[in-house]
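Note that one protein chain is taken out, while the other chains of the complex remain in position.
Up next, chain A:
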Amino acid sequence: MTVSKRVDPRVRTGRALRAVIVTILAVLFLIPFYLLVRNGLATEQDITAPDWTFFPRDIQWSNLTDVFADPNLPLARALLNSTLIAVSTTLGTVLLASLAGYGLARIPYRYANVVFYAILGTLMVPAAVTFVPSFVLVSTLGWISTLRGLIIPTLFSAFACFIFRQYFLGFPKELEDAARVDGLGHWRTYWRIVVPNSRPVFAAVGTIVFIGAWNAFLWPLVIGQDRESWTVQVALSTFTTAQNLNLHELFIAAAISIAPLVVVFVLLQRYIVAGVERTGIDD
């Protein structure tokens, strides 16, 4: 942009107006995050004071460590469970869905389309319809309140498979042909050529799955019935519906629970955006 360029004053007003609106909206979008941290670091009196103030009068950094000492809120255990579940769900989903997506996209098979539509069809089956019988199935297997029950049924994401298939359909065939000439079979072509050249899509799907697994609520609520198997979301929810609660504890626990995601998010945001943009979801 050169300064000398003349701009229609109406256009300039429009731009300024847009900048103002977008800034106000950004502040509104950030306020909930601020409230989370504000209440988490405030004293109980400060949160419930009738003359509410935007900035807390008194910042209590000790809230950060105190919350782990409360025997009623098993935060450390819940964070451990959530981490185990989110990490294994992510690895398992990405592995299974990418293999299936590659097979569907790249290995010619007479009934490949039938299999693909059978997989795609499950996308139309909402969780509302399967959660009761899935619960029944998992309880028949004796998996209630186990990590198995919390992880394994969630590993088969038709959505992730669909995204990988779309991506691999567009993967340059020349690379694979070169691998074939070198005598590599499907398996080694996949691991040595395809995976290393597809990192962005793996990162994007992985991040989306990780966020989903970390934030999942209904399934962990239904399956994780023992305190010992609570995820962080279930633990927090149990306390928002409880009668006697320490607000500052609840808020700092919630802030701690979103911290890992915000880190993942900030580090990998580029990939998520790129991944969403190239999934071909709207093509």
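To be clear about the criterion, contacts are C-beta pairs under 8 Å (C-beta built on N, C-alpha and C of every residue); 3 or more make two chains touch, one makes a residue touch a chain; residues count from 1.
Everything below uses one rule, namely that contacts and distances are computed from a predicted model.
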_Can you work out the missing subunit's protein name as recorded in UniProt? Choose among "Purine-binding chemotaxis protein CheW", "Cytochrome c-type biogenesis protein CcmE", "asparagine synthase (glutamine-hydrolyzing)" or "Lactose transport system permease protein LacF"._
"Lactose transport system permease protein LacF"
*asked:* Which candidate, A:Ile59, A:Leu80, A:Val132 or A:Val195, sits in contact with the chain we can't see?
replied: A:Val132
_Can you tell me which of A:Ala97, A:Leu150 or A:Ile163 touches the chain that was removed from the display?_
A:Ala97
*For chain A, which residues reach the chain that was dropped from this view?*
1, 15, 18-19, 21-22, 25-26, 29-33, 35-36, 39, 47-50, 52, 96-97, 99-100, 102-104, 107-109, 112, 115, 118-119, 122, 124-137, 139-140, 152-153, 155-156, 158, 161, 180, 185-188, 190, 211, 214-215, 217-218, 222, 233, 236-237, 240-243, 247, 250-251, 254, 257-258, 261-262, 264-265, 269, 273, 276-277, 281-283
